[in-house]
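For this view, one protein chain was removed and the others were kept in their places.
For clarity, chains are labelled A, B, C and D in written order, and residue numbers in each chain start from 1.
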Amino acid sequence: MPLRKTDDEEDSLFEYSSTEPGAMPGTLTIESDAPLPVITLIDYDEGHANRKIVTAPEECSEYLDTETVSWVDVKGLGSEQILQGIGTVFGLHPLVLEDVVNVPQRPKVEEYNNQLLVIARMVNLRESGRGFISEQVSFILGKNYLLTVQEEPEYDCFGPVQDRIRLSKGNIRKQGADYLTYSLLDAVIDGFFPVLESYSELLEELEDEVVFAPTRQTLGKIHKIKRELLALRRAIWPQRDAINTLIRDGSSLISEEVRVYLRDCYDHTVQVLDMVETYREVSASLMDVYLSAVGNRMNEVMKLLTVISSIFIPLTFIAGVYGMNFDTSASPWNMPELEWSWGYPICLLLMGAIAGALIMYFQKLGWFENFSGIEEK
Amino acid sequence: MPLRKTDDEEDSLFEYSSTEPGAMPGTLTIESDAPLPVITLIDYDEGHANRKIVTAPEECSEYLDTETVSWVDVKGLGSEQILQGIGTVFGLHPLVLEDVVNVPQRPKVEEYNNQLLVIARMVNLRESGRGFISEQVSFILGKNYLLTVQEEPEYDCFGPVQDRIRLSKGNIRKQGADYLTYSLLDAVIDGFFPVLESYSELLEELEDEVVFAPTRQTLGKIHKIKRELLALRRAIWPQRDAINTLIRDGSSLISEEVRVYLRDCYDHTVQVLDMVETYREVSASLMDVYLSAVGNRMNEVMKLLTVISSIFIPLTFIAGVYGMNFDTSASPWNMPELEWSWGYPICLLLMGAIAGALIMYFQKLGWFENFSGIEEK
Amino acid sequence: MPLRKTDDEEDSLFEYSSTEPGAMPGTLTIESDAPLPVITLIDYDEGHANRKIVTAPEECSEYLDTETVSWVDVKGLGSEQILQGIGTVFGLHPLVLEDVVNVPQRPKVEEYNNQLLVIARMVNLRESGRGFISEQVSFILGKNYLLTVQEEPEYDCFGPVQDRIRLSKGNIRKQGADYLTYSLLDAVIDGFFPVLESYSELLEELEDEVVFAPTRQTLGKIHKIKRELLALRRAIWPQRDAINTLIRDGSSLISEEVRVYLRDCYDHTVQVLDMVETYREVSASLMDVYLSAVGNRMNEVMKLLTVISSIFIPLTFIAGVYGMNFDTSASPWNMPELEWSWGYPICLLLMGAIAGALIMYFQKLGWFENFSGIEEK
Amino acid sequence: MPLRKTDDEEDSLFEYSSTEPGAMPGTLTIESDAPLPVITLIDYDEGHANRKIVTAPEECSEYLDTETVSWVDVKGLGSEQILQGIGTVFGLHPLVLEDVVNVPQRPKVEEYNNQLLVIARMVNLRESGRGFISEQVSFILGKNYLLTVQEEPEYDCFGPVQDRIRLSKGNIRKQGADYLTYSLLDAVIDGFFPVLESYSELLEELEDEVVFAPTRQTLGKIHKIKRELLALRRAIWPQRDAINTLIRDGSSLISEEVRVYLRDCYDHTVQVLDMVETYREVSASLMDVYLSAVGNRMNEVMKLLTVISSIFIPLTFIAGVYGMNFDTSASPWNMPELEWSWGYPICLLLMGAIAGALIMYFQKLGWFENFSGIEEK
Partner (left out) sequence: MPLRKTDDEEDSLFEYSSTEPGAMPGTLTIESDAPLPVITLIDYDEGHANRKIVTAPEECSEYLDTETVSWVDVKGLGSEQILQGIGTVFGLHPLVLEDVVNVPQRPKVEEYNNQLLVIARMVNLRESGRGFISEQVSFILGKNYLLTVQEEPEYDCFGPVQDRIRLSKGNIRKQGADYLTYSLLDAVIDGFFPVLESYSELLEELEDEVVFAPTRQTLGKIHKIKRELLALRRAIWPQRDAINTLIRDGSSLISEEVRVYLRDCYDHTVQVLDMVETYREVSASLMDVYLSAVGNRMNEVMKLLTVISSIFIPLTFIAGVYGMNFDTSASPWNMPELEWSWGYPICLLLMGAIAGALIMYFQKLGWFENFSGIEEK
């Protein structure tokens, strides 16, 4: 059944985060099946770049106050103790920690004292090639350091940026933590494009299917695509607002130069949103097309029934007439045709003439062209 | 009949409050079946927390001017005298008292002299698990005191906050009445999530039902869910605006620190609204799917009729022809087939051939696959 | 015919006011069937309240400059001479007089020198209980006086306010003309609620009718309700904007205290608009439900036809076969069944078996349950 | 064919103006069938008013610098030479001349140095009474002069204003060129009302037709009305914005007093737009009603077919059974009914009973009431 999702494909549409009503602000909700956090620390400046796996959050402390850029990447939200530890080391406001841990939150940008919180949403194409998985990525940008927290360790689009740091490609090593934030945000936004491409292909396939071979499954597919595009829009829309806020309101943590780059990132976000809206309109139109196509199909079925009934019902009536048992011997008025020498051939000719006339009539109405339409599919 | 509501499930969509046209501003409308007010007073500061049931509003007076935080919670709107008494004790503007008592009002925030009025709307899942009950909660925040007024004593989401005060969990006892207001508002907003979850489940159930087994009841269910989501939106939309006003315009009664918390509460409200809108779009799409599915069903029915008619009508015609009574003795042209030795078997073979050809034709059209589709449901 | 309106129920949707293109500004259009103006003057201050019927507008002059509040209420627009007289006495700008007389105008607020013009729209439930009559009420507020002009003398919601002045209920006698304006505007807005209630009831009735017993009349009713709600929205929407302008832009004629009351009045207007929009969405959804319900009905009809045809057409064919006249004496292959001893009973059994199998098939498809559905209605 | 327009009724929806891509700004496009310009000059002040037909634009020069108000009205855009001459005499910016001549442009207001350009759109009811003709009217207001340019000489709503000048009605002769501009603009806007009225009538006619007697023509009519209302909206929408700009931004060419009049003109524009939107919603609803009505009609047709088939098909089957030729002499089991004395009457009674039962069943379903519905139409 196409609408049921398998375990692998959980539904991202109906997800939301909530603590118990009335719970204390800053309460962390750890899901039991969440993977344990893995902490990676990358420390670099123009001359060097070190990468190490960190086991206890406290190990990061010494790097935070140095002049070098320190990027701490946490993957997995499965341990309250470690997450609280990170909160302590980075001096996070309880609400910041809550937003980072109690996923999903709406994408947003907020400034807390000397830290900038950016909540973003990353999407990855499923391995099946249809549908997407969405996860939250949180950025906490401070002076000379950046903390990123990801929901899932499995999907990741930060690899290329790590490579650029390691290989000192471009000027990333010459720039500060704000440029790093931009680079990662840009990678998150660029990750939407492969997902969009898969929907583009799916929609093109559906367009042909709807007009030429609509089935009951088609209906489910259109509804599913509409739902998923809705989820995609819900992911990208607030992201656009967040990045716009970042550019417009500024922050002392982001240099003027990086703001130019963020403007470019904003353009990409708008482009993604633009395409999601376009796809939504196309899929809404497809639903209309489907409904009309169902009507068309019914027309074809009805025409077939009408053609066959209209031709044979009158003929059967004639046959019925000459099957009546009026007593021909009782009177010369009683069915004298039955005793004519040419009675039967004339009767058959009459039937043939009626059938022929009806066929010509239907041909004139153009009904037969359409039947071939059904067959070809 | 699914659209009729039982007594237990009154219709929250079509509710509204109105005094008689031309009535004096400040006129209170007490409904005869409203429960009598129960007044609870909680007085606390960092060191202590007292809770007592108050019988006459005047008993609260002495607590209002103290430095400790005093929270007066009124449940039930069934006595004009008591409510007027509360108005006097707290020095409420007549319009404030009217808004608090003549429920439902639209959620809003208004400042009157040294008091801040917040009208909010609280929803609770029905015990049946489907649908929700919505009630008005009014907050009047003054210096060092908070008055809350609830419509129904039965449903309540303030318990956990009372516990936090009693047990001095978190820093609630260290904070003022503004933080208490935030905590309660947050609890109200968090109360929307279980309701949303129930709609999420209902929509998923309906999605399968619509595509695979649409019945007349399905139609009523979709319409009902659309109506209820409309009511939910009507509850949350102005709430968002109200909280936004609170953050943006500020008030001397709300400290800068609490405003940061309210921003978090605002995020949750936006998230709720977001999901309500998403569900509304999904249910609108479901209506389209339903219409198409009805068309599909009709197609199946028509195909069945067409298959049976198309096969048997021509055969019946042939049988009719050989049931004609032309006098075979009158001429050799009159139905000589009747007297052939192999007349009958040939006739049967002809009928079989026609039926077979038609069946193959329908099979080529792919009609038989669909019939199984009907059966499985 | 439900869509035709009787003389009594003129169509408020398609009404509009226009002078001849190119006519001079200030040209008054007096409709021939408009009732003659009746002028009532109420003069009051804290200590006294007089009410008198005025025959000539000039009689009002002496009251306008006094310190007491003078309320001149004009009902009916049937005499150009009297209306011009009022214009002269109150010193109205020609465009003000035009807006007051050439009804209907869009609700609006405009300030002319030392006068404030408020155009409002009042609705009254028809006596039949269904549908509403809408009429224009114009307020011209000056220093210490208020001129109100109503289109129809018959419907009026100003009575309770007059009573409050007469009986000195509340503080209306202590307040100025601005408070009087507020009180009357509030009465106008409150007059929308009974109309809304009637639509609420009508919609609930229609909801059941649409799903369980849709008829051609239902369609007309839904369209009619949509049209009327459109007219209602057209009445309340600009009213909201007008009152908002009044609050936001202020005017020296309206005291700060009354502005607080107007904010309350604005809330009611928003509430009315809110409900009109909700009802519109419900009625739009009803149209979709209707369309689907018509499809459902057709399905039932088709199923009935299909069941009967599918069962009897094959049986008739069998009867036709054994009605053929092949000469059994010509060959042993010619219809030997006819001469078998058990030929007829076997034939009947065969027919019964076929009919039984088909009935079981249809039962498996669940079609018979639905037939009962038709019957019950 | 109702959708094809005759030569007389060109399509105003799909019209637009464009010069060749890459053409110089200020290039004039003269259509070959455009009528030759006719220039009328009216020069007036409080004491006198002269009107003369001008053949060469240069004749106007002497009037422009005088203190009297000079109104030059040009009708027809058929001569580039004359139009360029006007451009020279009035010192028009090349882009102004382009906007005036290359019709249609979007309505707008623009200020060029010491001139104010107002592009407006005038509509006139067709003589057939259905549909409208729209033409561009451009106003160039300078100090003490007004140049108006109309597309078509035939339709004109400026006559009454000319009369007011000639007869010195109202205070038009005492006012300047700005008041004249207002008077003409107001006439243009008032010209929309008769067109709206014709649509109001058309919609009311269609409402009955759609519910009670929908035909294929109805469908075309609804689509046509939707298209025309779209064109009407396209004409009035930017006009509203333009007049609003005029009021809001002001201009030294427009006195404070005239601005009050323009506010009134703006109100009328909003009213027109309001009604166009209302009519559009009504016609959109009509399309839904039509679709449902078509479904209803099909239901009626199907019911008729079902009633007749359901009654006669079983009866024909019975007749078929007793038309079988089983040999009654071969065995007593072979159709003994045929030889019973009361066989035939019993058979007829059986048939009658079946038919009666079915008729009662259909009557219980309420189907026969509807048939009368078809007939009455």
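Going forward, a residue touches a chain if its C-beta (ideal position, glycine included) is under 8 Å from a C-beta of that chain, and two chains touch if they have at least 3 such contacts.
These figures come from a predicted structure and were not determined experimentally.
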item	value
Contact set of the excluded chain (shown chains only)	A, D
Of A:Ile30, A:Ala56, A:Val321 or A:Leu349, the residue in touch with the unshown chain	A:Val321
Contact partner of the left-out chain, one of A:Val89, A:Val282 or A:Ile346	A:Val282
Touching residue (missing chain; options A:Met302, A:Ile346 or A:Ile359)	A:Met302
Missing-chain contacts mapped onto chain D	1, 3-4, 11, 13-14, 16-26, 93, 95, 98-99, 105-106, 108, 110, 112, 215-216, 219-220, 222-223, 226-227, 230-231, 234, 287, 290-291, 294-295, 297-298, 301-302, 304-305, 308-309, 312-313, 315-316, 319-320, 322-325, 328, 335, 337-345, 347, 374-375, 377
Touch residues of chain A, complete complex, unshown partner	157-161, 164, 169-170, 172, 183, 186-188, 190-191, 193-194, 196-197, 200, 203-204, 207-208, 211-212, 260-261, 263-264, 267-268, 270-271, 274-275, 278, 281-282, 285-286, 288-289, 291-293, 295-296, 298-299, 302-303, 305-306, 309-310, 313-314, 316-317, 320-321, 323-327, 330-331, 333-335, 364-366, 370, 373
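As a working rule, only the chains that are shown with their structure count from here on.
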item	value
Chain D and chain B - chains in contact with each	C
Any chain in contact with chain A as well as chain C	B
Interface residue identity across copies chain B, chain C - same or different by half	different
Separation of mean Cα positions, chain D and chain C [Å, integer]	25
Multi-partner residues of chain C (each touching 2 or more other chains)	291, 295, 298, 302, 305, 309, 313, 316, 320, 323-325, 335
Topology of the chain contact graph, where touching chains are joined (line, ring, star, complete, other)	line
Every chain pair meeting the contact rule	A-B, B-C, C-D
